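Apart from one protein chain that is not included, each protein chain of the complex appears where it belongs.
Coming up: chain A.
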Amino acid sequence: MASKVIHALYTDDDLLLQAVRQVREARYSIREIYTPFPVHGLDKAMGLAPTRLAITSFIYGIIGLIVATAMMNFIMIQDWPMDIGGKPSFSFIQNMPAFVPIMFELTVFFAAHLMVFTFFMRSKLWPFKKAENPDVRTTDDHFLMEVTLGNHDAKELTDFLFNTGASEIKLIDNK
């Protein structure tokens, strides 16, 4: 279904934040915003839900801890409990201090790497991904707000956006 969107370009992040608030107040729906750098408070102004990435990371860390514990318990205690330099290998707890460095590192390793992969998957980033850049200037010094036209009048919305301080407004046919 073909839908139309309006691209409004801004040259200043303060202006953009102001515009986002006005657009939301007027109950137009913002589809996407493109900025060259993180704009502090933009997610709050847009009303985006907070990320749950930290929660996944915590779970991955626990998985890493379990992997390390299970691995060393099997290898060092269950499978072949050798006497290596007099270290007590009768039970896991007896020899635990020697395993802590590995338990720590694997916890961090799993928490960090799996979280990064989660981020890549959720944000759909990979090496040969086609860039979704509506305007090349948004990687340098322009801010672009994409507003869905919907059933609104194009002229009215354009005027509204112009009044929020947009420096350039385009009507785009979305395929």
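Rule of thumb we're sticking to: contacts are C-beta pairs under 8 Å (C-beta built on N, C-alpha and C of every residue); 3 or more make two chains touch, one makes a residue touch a chain; residues count from 1.
The working rule: contacts and distances are computed from a predicted model.
Chemist: What does the UniProt entry say the missing chain is called, choosing from "Quinol:cytochrome c oxidoreductase quinone-binding subunit 2", "Cation:proton antiporter", "Pyruvate dehydrogenase E1 component beta subunit" or "Phenylacetic acid degradation protein"?
Modeler: Per the UniProt record, that chain is "Quinol:cytochrome c oxidoreductase quinone-binding subunit 2".
Chemist: Which of these, A:26, A:100 or A:154, touches the one chain of the complex that we don't see?
Modeler: A:100
Chemist: Tell me which stretches of chain A touch the chain missing from the display.
Modeler: 54, 58, 86, 97-98, 100
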